[in-house]
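The structure appears below as structure tokens.
The complex appears here minus one protein chain, its other protein chains still in place.
So, chain A:
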């Protein structure tokens, strides 16, 4: 019951023309020589790069497109096949200092990364009371509480976390319940986020939770918030 490739080609050619108006309508002729095909293929390198240059970048997406949890915030624009402009915002491989980290690359397992304790990854789980799924964030990606709170806001966009460190509390606009940001440290104790210097927090945080205010009786701030 395997469909013959030829029949499929014709069927999908017709469908394909309706599918992608932005692409040149070339027949999917598999016998075409490689050079003919090259004429019609999309150029997928960054703008300004010649097609024949030795170092061809084959990916549609620049490195920053695949950053952890898509934190760049420009996701809505990246799906236009014709648009190249989002590539301009991406740091290139030529500038190692500015290199953005790819998700899951190089393919080293988290267990191994955390065990090596290199300047690699420090994945911790983030849970929100009432939300069905956990997320994982890599604390190595952030340099401050503010940076982390912005990322968390993107992830759980129903909360205005940004005001957290001013007001100390968050409000869920839907049901009016209040949330606080807490973390579990290496000793298994639950603490308020924001009480200790960022670097120490990043090393000692095992997981993060947005807890409803009503459940925070056991959490001790180390020092009174400033």
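Methods note: contacts are C-beta pairs under 8 Å (C-beta built on N, C-alpha and C of every residue); 3 or more make two chains touch, one makes a residue touch a chain; residues count from 1.
As a convention for this text, contacts and distances are computed from a predicted model.
Chosen from "F-box domain-containing protein", "40S ribosomal protein S8", "SKI-interacting protein SKIP SNW domain-containing protein" or "Dolichol-phosphate mannosyltransferase subunit 3", the protein name that UniProt gives for the omitted chain reads "F-box domain-containing protein".
Contact residues of chain A toward the unshown chain are 2-3, 5, 8-9, 12, 15-16, 19-22, 28, 30, 34, 37-38, 41-42, 44, 54-61, 65-66, 70, 75-76, 78-79, 81, 93, 96-97, 99, 101-113, 115-116, 118-121, 123, 125, 132-136.
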